[in-house]
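Apart from one protein chain that is not included, each protein chain of the complex appears where it belongs.
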Amino acid sequence: MTDLVTFGESMLRLAAPDGDRLQTADSLALHVGGAESNVAAAGAHLGVDTAWLSKLPDSPLGRRVATDVRSHGVDPAVAWSDDGRVGTYYLEDGGEPRGTNVVYDREGAAVRTATADELAVERVRDADVFYVSGITPALSGTLAETTADLLAVARDADTRTVLDVNYRAKLWSPEQARETLTQLLPGVDVLVVARRDAETLFDLTGDPTKVATEFRNEFDHDTVVVTRGEHGALALHEGSVHEQESFPTETHDAVGTGDAFVGGFLARRLRDGSVPESLEWAAATAALKRTIAGDVAVVTPEEVRAVVADEGDGISR
Amino acid sequence: MTDLVTFGESMLRLAAPDGDRLQTADSLALHVGGAESNVAAAGAHLGVDTAWLSKLPDSPLGRRVATDVRSHGVDPAVAWSDDGRVGTYYLEDGGEPRGTNVVYDREGAAVRTATADELAVERVRDADVFYVSGITPALSGTLAETTADLLAVARDADTRTVLDVNYRAKLWSPEQARETLTQLLPGVDVLVVARRDAETLFDLTGDPTKVATEFRNEFDHDTVVVTRGEHGALALHEGSVHEQESFPTETHDAVGTGDAFVGGFLARRLRDGSVPESLEWAAATAALKRTIAGDVAVVTPEEVRAVVADEGDGISR
Amino acid sequence: MTDLVTFGESMLRLAAPDGDRLQTADSLALHVGGAESNVAAAGAHLGVDTAWLSKLPDSPLGRRVATDVRSHGVDPAVAWSDDGRVGTYYLEDGGEPRGTNVVYDREGAAVRTATADELAVERVRDADVFYVSGITPALSGTLAETTADLLAVARDADTRTVLDVNYRAKLWSPEQARETLTQLLPGVDVLVVARRDAETLFDLTGDPTKVATEFRNEFDHDTVVVTRGEHGALALHEGSVHEQESFPTETHDAVGTGDAFVGGFLARRLRDGSVPESLEWAAATAALKRTIAGDVAVVTPEEVRAVVADEGDGISR
Amino acid sequence: MTDLVTFGESMLRLAAPDGDRLQTADSLALHVGGAESNVAAAGAHLGVDTAWLSKLPDSPLGRRVATDVRSHGVDPAVAWSDDGRVGTYYLEDGGEPRGTNVVYDREGAAVRTATADELAVERVRDADVFYVSGITPALSGTLAETTADLLAVARDADTRTVLDVNYRAKLWSPEQARETLTQLLPGVDVLVVARRDAETLFDLTGDPTKVATEFRNEFDHDTVVVTRGEHGALALHEGSVHEQESFPTETHDAVGTGDAFVGGFLARRLRDGSVPESLEWAAATAALKRTIAGDVAVVTPEEVRAVVADEGDGISR
Amino acid sequence: MTDLVTFGESMLRLAAPDGDRLQTADSLALHVGGAESNVAAAGAHLGVDTAWLSKLPDSPLGRRVATDVRSHGVDPAVAWSDDGRVGTYYLEDGGEPRGTNVVYDREGAAVRTATADELAVERVRDADVFYVSGITPALSGTLAETTADLLAVARDADTRTVLDVNYRAKLWSPEQARETLTQLLPGVDVLVVARRDAETLFDLTGDPTKVATEFRNEFDHDTVVVTRGEHGALALHEGSVHEQESFPTETHDAVGTGDAFVGGFLARRLRDGSVPESLEWAAATAALKRTIAGDVAVVTPEEVRAVVADEGDGISR
Partner (left out) sequence: MTDLVTFGESMLRLAAPDGDRLQTADSLALHVGGAESNVAAAGAHLGVDTAWLSKLPDSPLGRRVATDVRSHGVDPAVAWSDDGRVGTYYLEDGGEPRGTNVVYDREGAAVRTATADELAVERVRDADVFYVSGITPALSGTLAETTADLLAVARDADTRTVLDVNYRAKLWSPEQARETLTQLLPGVDVLVVARRDAETLFDLTGDPTKVATEFRNEFDHDTVVVTRGEHGALALHEGSVHEQESFPTETHDAVGTGDAFVGGFLARRLRDGSVPESLEWAAATAALKRTIAGDVAVVTPEEVRAVVADEGDGISR
């Protein structure tokens, strides 16, 4: 029995060295990342038993992705394919005003043709929690269907479901996203949504509590978590509202922060943490992630606890 | 007026560090390469005026390719596109018995939709020599047509034409290659063909002179160059046969050797070198290339002359 | 049910860059290696289900070892400890006449206190094959006992046992090694022994067949494999002698070759390969390993098959 | 016809790794930089047609400089020489209080003997704008004369002239600089001067508008741009004063900021931008440059526009 | 005659790359550091004649340590040993909230068995100043005795003695530290103590002047320096109190800051600087150190003077 199963695409991430531009860089750092494997990896590092469902070509690049996911302690339940490629993304991280730029090169990825038939659906059935982000249904019509199928499998098996909206403007329009997600959201147990996405996709503005409430009212979620980046997060759960500030952090690599937040939240919930406790873990895991290169929050439960307890200043020696 | 114009795809080349596998590598060296830009670059380094026609997406990755081509002194005459990606290939170079493995990830490249209409056809008209490899028509039906169109443009403008068969088994079958090339070859002035490809595609075996003669008889080439890797090369030109041995070399990076050969050959021919003189330059440029990382022969005419003259042993200080 | 379970120490391997000396190097490449995890990793890459038993301190360095082992697809069944360190070794690899030098810094490693009580003994019971090298009992008196205990567990559970003598002069004297191994060898199903070790420890010289026969007669092994480095190997199995030549290889990193040999042999045996077939796989896996940086044979079954079939020359593209 | 032609020295820049000192560093990052090629390169990246005049030794190091300049899209109109070296500078960039330290090693550079006779003077004649910095005449008496000659050529050909004072205390004294520049400034169309240099060389203090006015009155410049680093810039043009604030930026590499400013200014002016519009581009290009390693502003017009429009926060994906 | 002699352990420092975790890093930067060699090295860089006493194994790793110490201009007076290892520590430096983590792997170091008999005691006798930190007696009972012996030697020879408390919680408890140090402190001429350590070990709180006075009263030190990190330092000397603020600094590497402080202080004192002058040098050397990778303050007297004089802003060129 697995604690947490996720489903989605993981990509090769090819990043220009610090201060370099993709236009001139002569070497690239290689990491692997994707919302769903990132969440699973954060969970695994925090002690829960996780698996990640996906489809990859049987090639050195496909194996590269699986190797990386496995190294974080996640079981890669991969449908190996003869067709399709491994999605890649190129990353260039400059200080302001240049900012972080992501160049997607993910068309034609094998995962875009993944159907429930070829995936390890029984892993979803046997899990406590099934997680998927809004990126997965954005990738193809097939994946939108497969996402719906797996959510249905989960519901039938009393596996709790979690969805993070995670809107990506380079993948689909707000209208497309709203239409697809509106079909997926009913019955999702835990919704995670950035306040900005709530406004962009659903025109929900104003007080985050109000935003959370509207989602709850519309889709009957058990828990709604509204995230606001450095301004903290808020959860609406069984009629109570819990607020959580962000922890101060010096950012080395911002990519994957949201996934670390969800991974920290679910890891604590799966170990019987209350919603406010889990929000604290979420914020602490996210803060730690920002200090770490790559998409994944490589952290220990002790480190998360130390942040929550506000320890760990200076040099530990 | 440009001496040499070429047309084809150039890719990002992402290579695992020495001894590493793509499955585990954490950084990749980034070079840019493609048969036609490699030939143009070798030519430019050897002092001829060159341009390279292609189509690239208007993105950091597309600009990366153009930046690299330009750095070698080649004028990148690029049709910038809103669609399509930049082809990439992953390289893993192991000693024997592992060997060199190339993982192509070039589906969907913008260049595959390039038509003569959108390319700088006037550069072909104004050139002394137009070169294309057999890789270009292998990439798409559109490119097969565009290749034919550009060869026709060249012939109409009295631009001499050069084609290197360059068969790639990961791109098309021998049958597909033979059918397409048979339509392109008539009227090509200079044919370059590996003896192995002559056999694989055209069932031509036996003595290389015989192979060259059969091509000349069939397609009426002015010059036929048959290459045999470390076993040297041979040219049939105006009824004479010229043989050239390979120069001994310690190989650091074998990719691009054939393109360096052609670039050296054409650079010398364009400066009124005889066919045997040009074969010598071809072999020397190829030998130097094998000592250099990346696809391109970054060499000077003096270095090529020194190899031809068999100097340059030991430490020059 | 696991196919292959191994038990031993894995260390951090800190290697000076190519051409540098430890005395002056300013950065070190970090790999993880140990005979038993190397064998398990080669097995996992070749498709068998593997686990590695050990004991590590609960520290970033201990987790580093487990992360690496897991990345190769091996399940790290680790007893986490509050005491002891992670063994390290420093590697300096120079061409001749400098040679490869290993500086061990492995005293005080947590694994040296590992007893059967704290290890996942049930994994041995549930396995098809249990493997241990002669390095493990060399590390401490406790480990010599634990090795004996686990071999006894295996025998009781009808798990086949494999021991590779793997004599390390920096760990113990020939006399100590002989005395300890003589107690462990009776009942071992498959013995792997370098001919040089057979001579150093047991004064067995002469024809390798004779050496194998003497071991078989003395300890009643089912199979005896005598290895002779570049001169090939030989197996005595059910009265038949099978010889296997080494495959030619260009060496990038020689460390771990013997473990790759054993991993390849066992992977094939576990999939019903005959002894001669398995010897071929062993030799091919070893040859491939030598082209790869790090202790582990990161190879696919297809690559091993290609070496056995003598394919894979030149550039595959 | 070229939009922008510049003339000056470019050097090899050898930088210690982040946090390292030149006294102990074991590797150095190699870039190429010089005020005039930096300005040309920024212009080329922003879409104007540029050339750079200089003199270099015909050596691998001279070719290194030309290769780099060309890669940015600038045409290197180089007088190749048998004598003289390539100037180098060593860079050590520490946080405060260590600061950035430049160690010049540029004595004896080939460019110091460059006369108008050996340079591609016709490129100046055919250009819209000719730019030179005050560094060039500081390098030698010959270069002071050549600078005067080229400015005269430009004036005769109705090529507009631009001079950036760019005082370098390690090259000459304020008195020497004032004397030489006073002879060059009359007739310069556009003067760019740091307020600090105006004070150091010309004793001009007080309000920047007053400083600009005094230059205009003295030398009859069409436009005077006074720069004040992070405090913004100001232009006096046709009797109007235009002020421009600096854009906030996180500095990765401060070298070349002033050149990026000028390059951005000229690129916009050459495309019919008004003076205030061009100041905005100048400030935005300078802000982007500070995020980029190396001397050159590798930026696109779109990126400059986004900074001007204050977009581009967060992660673009 | 040596100005400054120190005694203690120096370790290999193995640091994960910026942003990486030890759990996943694939290469480590190698520096050498230890409080006493750091102090000697800072002194040597600032122009005083220094030696460092220690004991190291005669191995490539032992030689690595001596090579590094020597490169800073310190004479390594090493007792070479056949037993014992070189202590190592692993460093992971993350921004907040992750912080800097040091993983010690220093058990069993050869130095722990060093007795006065095997050390170059005459160097202490011939020195102006003998320095040791509180880390040395924390490492073993033998070293506590040896420290006492060397302090006695110094006193007998009229060599002035300096001790920096430097409490390390990962080495011993406050009680153990207090007990040992209380025996060593009487007769120490100059005591350096962090205010935090004064509280942790000796329960001394309140005003730093009061803390300094209590040490002076208790142990009769000639000078007591109380350090307070970024809040500056204070010295009590011959009845006068001297305060010194910290200089603002951008931290690249915080390890070794305290040792740089002491090194700067002693270098100035040894050249007849007054106590307040020496405090200024101490603070400036410490500020510079924080900008430099590695444990050692690689700085020149001129750089220290520039910080004291508050020069050195911007780019020096």
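Order as written gives the chain letters A, B, C, D and E; numbering starts at 1 within each chain.
We adopt the following convention: a residue touches a chain if its C-beta (ideal position, glycine included) is under 8 Å from a C-beta of that chain, and two chains touch if they have at least 3 such contacts.
On a predicted model such as this, the values are computed, not experimentally measured, just so you know.
Counting contacts over the entire complex, the absent chain touches B, C, D, E. The residue touching the chain not shown here, chosen from B:Lys170, B:Lys210, B:His231 or B:His252, is B:His252.
Although one chain is not displayed, subunit C still touches it through residues 17-21, 23-24, 89, 94-102, 104, 168-170, 254-255.
Although one chain is hidden here, its contacts on subunit D can still be listed: residues 14, 21-31, 59-61, 63-64, 67, 85-86, 88, 90, 92, 101, 103, 105, 107-108. Mapped onto subunit E, the interface with the missing chain covers residues 63, 67-68, 70-73, 300.
Heads up, the rule we're going with is that only the chains that are shown with their structure count from here on.
Between D-E and A-C, more C-beta contact pairs are found at D-E. The rotation relating subunit B to subunit C, fitted on Cα atoms, amounts to 120°, rounded to the nearest 5.
Inter-chain spacing, taken between the CA centroids of subunit A and subunit C, is 39 Å.
Taking each chain's centre as the average of its CA atoms, subunit A and subunit B sit 44 Å apart. Within subunit E, residues 18, 21, 23-24, 26, 101 each touch two or more of the remaining chains.
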